[in-house]
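Quick one: the structure is below, and I'll ask about it shortly.
Heads up, one of the protein chains got dropped from this complex, but the rest are sitting where they should.
Coming up: chain A.
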Amino acid sequence: MATLAGHRGRRSKNPLAVEDAIAGWVFILPAVTIFVMFIFGPILYAFYTSFFDRSTLGNRNEYVGTANYREILFDNPDFWQAFRNTTWFTIGVVPTQTAIGLILAVLANRKIRGKTFFRTAFYFPSISSSVVISVIFLWMYQRNGLIDFAVTKLGFPRPEPVWMNNPNGVVGSFLGLFGWDNVPAWLEGPSVALLSIMMLNIWTTAGTMMVIFLAGLQDVPGDVYEAASLDGASRWRQFRDITVPLIRPVTLFVTTVGMIGTFQVFDQIFVMTSDGGPNRTTTTMAYLIYQETFKYGSGLGYGSAMAMLLFALILGLFLLQRRLVGQNAL
């Protein structure tokens, strides 16, 4: 058998290798063409364009060196405000949705009835259109809407002004309770309006994270837990010392995907806010790129430079996170 296979392999290997060298490229050609035209090409083109002053209609096109970058970084306070908003958004959303996803997964990862139902229910928001979810939440956040109704029935005060029009920083307001007024701008925290969108985001994504964690938990061998419980390890210790370390690669994956998502939040801002307001507190970096390029007429070069900065930021964070959590996991 072995000789037969070896013989056949030797005889057919060379023609196959020659055929595959060509056929392989034929098979990937359509996909590669699309990728080159609409992803790799555009990245290089965006990088190139970022050194030009180029109007949206293309009738003005002039090399300006690094002027766009300098203007964004040193002369555009909106950029730093958007950076702050996006950072708060990420800090608030990613750990929360990861923790909720993990807890839900651990709870559902046992022999319980209706596991499929729970998975289906928790994943449903992830497959829905972001615009649909945004208009529904916008409606829920109206004065006397469903959120107001729930908040007042639970005995809490409603925010004034109403959720999506409220520019007050939540961290700043909290510190104000302890008598710390005049909080610096960078510590004001996300506005109530941005927090409202963050809650929407957590609601949408926590289920996705749960489903991914649940798949990861299947790979943790059950006898590890049995051995641990025979040794008298408590549920909490089992979770902390077995579950968490063993699913570390999944956690890295989930937080990476989460961060890439929060750094490009756009649809919700577009649909739910009036142009990134109130007071620009919901202007994310992705939204600012759109605004500058397609609404304010700052030009395609300026917008491209901003997009390059966003890209560099995401790439940097990704590499940093890999280093912190441990490489080879992704």
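Please note the rule applied: a contact is a pair of C-beta atoms (placed from the backbone, for glycine too) under 8 Å apart; a residue touches a chain by one contact, two chains touch by 3 or more; residues count from 1.
The rule is simple: contacts and distances are computed from a predicted model.
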| item | value |
| --- | --- |
| Hidden chain of the complex, named as in its UniProt record, picked from "Dihydroorotate dehydrogenase (NAD+) catalytic subunit", "ABC transporter ATP-binding protein", "PucR C-terminal helix-turn-helix domain-containing protein" or "N-Acetyl-D-glucosamine ABC transport system, permease protein 2" | "N-Acetyl-D-glucosamine ABC transport system, permease protein 2" |
| Candidate in contact with the missing chain, chosen from A:T205, A:T243 or A:T283 | A:T205 |
| Contact footprint on chain A, counting only the chain that is left out | 8, 12, 16-17, 19-28, 30-32, 34-35, 37-43, 45-46, 49, 58, 103-104, 107-108, 110-112, 117-133, 135-140, 142, 144-146, 149, 203, 205, 207-208, 211-212, 214-215, 226, 229-230, 232, 235, 253-254, 256-257, 260-261, 263-264, 266-267, 270-271, 285-286, 289-290, 293-294, 300, 303-304, 307-308, 310-311, 314-315, 318 |
